[in-house]
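Omission of a single protein chain aside, the complex is shown with its protein chains in their original locations.
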Amino acid sequence: MPGSTFGTLFKITTWGESHGKGVGVVVDGCPPGIPLDEATIQAMMDRRKPGSSSASTSRKEPDKAIIMSGVFEGVTTGTPIMIMMHNKDAKSDAYKPYADLFRPGHGDITYEAKYGIRDWRGGGRSSARETAGRVAAGAVAKAFLDRKNISVSAYTTALGGIKAEKRDLNVINENPFYCPDTDAAEEMQQRVLAVKNEGDSLGGIVEILAAGVPAGLGDPVFDKLDAELAKSLMSIGAVKGVEIGAGFEAASKKGSENNDPITPEGFATNNSGGILAGISNGDNLLMRVAVKPIPSIAIEQNTTDRQGNPRTISTKGRHDISAIPRINVVCEAMVCLVLADHLLRQKAILSVNNDQ
Amino acid sequence: MPGSTFGTLFKITTWGESHGKGVGVVVDGCPPGIPLDEATIQAMMDRRKPGSSSASTSRKEPDKAIIMSGVFEGVTTGTPIMIMMHNKDAKSDAYKPYADLFRPGHGDITYEAKYGIRDWRGGGRSSARETAGRVAAGAVAKAFLDRKNISVSAYTTALGGIKAEKRDLNVINENPFYCPDTDAAEEMQQRVLAVKNEGDSLGGIVEILAAGVPAGLGDPVFDKLDAELAKSLMSIGAVKGVEIGAGFEAASKKGSENNDPITPEGFATNNSGGILAGISNGDNLLMRVAVKPIPSIAIEQNTTDRQGNPRTISTKGRHDISAIPRINVVCEAMVCLVLADHLLRQKAILSVNNDQ
Amino acid sequence: MPGSTFGTLFKITTWGESHGKGVGVVVDGCPPGIPLDEATIQAMMDRRKPGSSSASTSRKEPDKAIIMSGVFEGVTTGTPIMIMMHNKDAKSDAYKPYADLFRPGHGDITYEAKYGIRDWRGGGRSSARETAGRVAAGAVAKAFLDRKNISVSAYTTALGGIKAEKRDLNVINENPFYCPDTDAAEEMQQRVLAVKNEGDSLGGIVEILAAGVPAGLGDPVFDKLDAELAKSLMSIGAVKGVEIGAGFEAASKKGSENNDPITPEGFATNNSGGILAGISNGDNLLMRVAVKPIPSIAIEQNTTDRQGNPRTISTKGRHDISAIPRINVVCEAMVCLVLADHLLRQKAILSVNNDQ
Partner (left out) sequence: MPGSTFGTLFKITTWGESHGKGVGVVVDGCPPGIPLDEATIQAMMDRRKPGSSSASTSRKEPDKAIIMSGVFEGVTTGTPIMIMMHNKDAKSDAYKPYADLFRPGHGDITYEAKYGIRDWRGGGRSSARETAGRVAAGAVAKAFLDRKNISVSAYTTALGGIKAEKRDLNVINENPFYCPDTDAAEEMQQRVLAVKNEGDSLGGIVEILAAGVPAGLGDPVFDKLDAELAKSLMSIGAVKGVEIGAGFEAASKKGSENNDPITPEGFATNNSGGILAGISNGDNLLMRVAVKPIPSIAIEQNTTDRQGNPRTISTKGRHDISAIPRINVVCEAMVCLVLADHLLRQKAILSVNNDQ
């Protein structure tokens, strides 16, 4: 029944719903001695903040991250780190009209089916607001990975059908969509504004690259590194697909095209996405997620109420046009969490051999 | 470190490597009173058997499934069901030439990195032979789902770039590729034979459909039904991508196109793949996996030996041209296992409410 | 590495240290629809409050429990319930003199060994203050068990060598030690005052009785009900022993004395403590824990500093003379949590059979 815990050694548990008192996360298993302060967490939280692009809602979510435990004299102690954000600027009344309706594309109908009850205020637990806790935890994981020289970046490679042709990671912080192709970013901007006027919304694709990942991470056969990455990314509300390396393109390749030749200097290509047989191979990890369009749209749609009567709904209010770019840092956080967990899992094996 | 266990309430643990004494699985948590015999399991195992299509190896793997425990007087007792298959017809000597080489696209190099040691005979634990245990466990899950009128089917929608245009599930058992489009199946056959002659291999796409799934399965936020399905499917060796419902196509749709309207009779479309906010919505579950081409090919490839010296390798011998169609039943098994687990998890909630 | 999570379906994660900003717990997996408010939790928290008996510290811990999430319109929603208490009246300076010393009987030396760092303020995470989160979670579990007519009581059967001869549960709330024997309670009072004057401390025994527990709870072979109860109780800091039913006395009995005869009306005796082969048998659950004396004493003791130099220590300040009676409600909470978890686990099985 519970599903709010993720990870084995680097383990997180999130809590909180959209319009409750707050949201947060317990990070249990972060190694001791990692420097950590609220500013580090806030920096990552701020990338999730709405309003940074034309695609995002104007709802103010200052999301001031407070470290409640687990840090002493500026470093982690190895004990649970609880980080919380108070909910502010939540306008529950705006959701009252929908309290008795099922919004298409949302979890209203399924939460009702599962629990027989739901918190209709802002989507309750199914709100994207839940990801605030993930990002806070991801910031802790990132602080740990930094010390191991592992870096993770998420960027937009498609939005509303506009595809990035280039992969210039130097420019991703220079446009509102974290897009590695400046020209594409400009087209995305036009596309977003046009669709906004239509009262519609857009989906897209986020690519995540992890560099500096040592070979050996991942636990066959069910806890393969790619399996855990897939789970972590698919657990983000708007994600409908995950692929590693060549991904779905591998399906139409021949073995001679898809295999990455091995040379004394490393792999000649990276169709594997840095993972072979579920274990990292020392190359960059590369993966992509398909993000569905935001289901809340102003255009009128058919639905039913809780009693099953036909109704229509048009969602006006403060909504993102696309989960991109706010979702990018959530993807990044999840990949950081998986890597931190598997780094520790692999440390256990290595140290056994090393100190014999 | 360990990764051979999957599931929370319906929990399986597989063991065994390609050329060891055998492979098998412990199924723990199957409810008591489910009729089960070796013939039921064997029927599902036989669908994994090589030789049923031109794409598969001629290695004989009779895979006689033996129930070692957990069944008494024809029904499950609720205690662990261990099912094993002895390894037969394993020709380890054929792998000796590669003992010191890393086969491109295989886990040789990553197992070496992870464990510092590897069983080079037939891929050891990274062999697709490991999936025999999954299928045996899947047969147990299927027996349980049968009683709940839930059915799961896996079929081939693409092979070597040939795509099935139709979805006629009535014909999937009438062609060697379990393809729901007879015309496409014939093209696939031509494609396989051509590539076989080139000494190359092919990938493809498997679609899995689950019907009769009640609304309410899946545990937000990390153990969402789609997240667990993604993990279970991505944990299959050859899988490089997973998508649910519209999947990657959702990325280029607008909200008004992607949302499934709700009517008193149910959902008007199924872009969600039967899952909203990580919980089943009562519609059919629909998902697809990208299967990479078999990495073992006769064409010469660049690689290195364990010491890092440049070498070439050409894998001759008994290998599948494509993991499809043998992988289909593995996908089906994994989906059955996830559903059995979440069905039990949801039963706990429901019964609490029902008997109050 | 992490160890702050307990339970499978009814799962809790505690966080917080003695002198940090607060302590709390995430309860994940509580069934939806259970009435819950802060007053219910506070009532159980208050039983953990110091000052209720002569054996307890005068430190003020108002422990105002705040429900941060998971409750909507007065009932649980099935999503994570976060409950927190701000730390108040924490006098960290009082611990400065010991920052460089290892207090005998405390976790100072082992936290240092494990993490290489420790929060010396009030014992940090190893403080009994951590149990506040357990009690808050236990109150949620109790609210669930109430609906199933399961009740759990913890009471003192020994303190400082004084043993309760009677088991009159009606009087346990009428004396400060929750002792089911009024005469013994008076002797305990004398004993506590005498030892207080000596600057010493006392241990004792707490017995826990659970009534109304249905037969069938517990998952053989490792997650037996008694095994999980033993873990849950032994995880309380001061507990050094756990026994079920006849416990250590069973070791000197003969089979004919220890077996509980079965009659059409039920078991004739209850040496088993209500558990056979790890599964509840429908009788009352009965168990006892050995509580060691509080290690912080005014009497001077030998120790070393962090550098290994011999030192002496005398702990003056606000300390309990005995963990009893404050620990009683913690024991009760842990038993409630185990029962809630296993009740849900068993519901899964039962419902499978019932609705076929």
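Chains: A, B and C, in written order; residue numbering restarts at 1 for each.
We take it that contacts are C-beta pairs under 8 Å (C-beta built on N, C-alpha and C of every residue); 3 or more make two chains touch, one makes a residue touch a chain.
Quantities reported herein were computed from a predicted structural model and do not represent experimental measurements.
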Sole residue of C:Ala230, C:Leu285 or C:Ala333 that reaches the chain not shown, by the stated touch rule: C:Ala230
Touching residues (missing chain, whole complex) on chain B: 1-5, 9-11, 13-17, 20-24, 26, 28-29, 31-33, 66-70, 72, 75, 77-82, 84, 114-119, 121, 124-125, 344
Interface with the unshown chain - residue positions in chain A: 8-9, 31-33, 78-79, 144, 147, 220, 344-345, 347-354, 356
Hidden partner chain, residues of chain C it touches: 1-6, 14, 102, 104-107, 109-111, 113-116, 125-126, 130, 158, 160-161, 195, 198, 200-205, 215-224, 226-235, 237, 240-264, 268, 271-273, 275-282, 290-297, 299, 301-304, 308-310, 345-346, 348-349, 353
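Note that in this section only the chains that are shown with their structure count from here on.
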Where chain B and chain C are represented by their mean Cα positions, the distance between them in whole Å: 45
Whole-Å separation of chain centres (CA-atom averages), chain A against chain C: 38
Junction residues of chain A - those touching two or more other chains: 1-5, 14, 114-116, 125
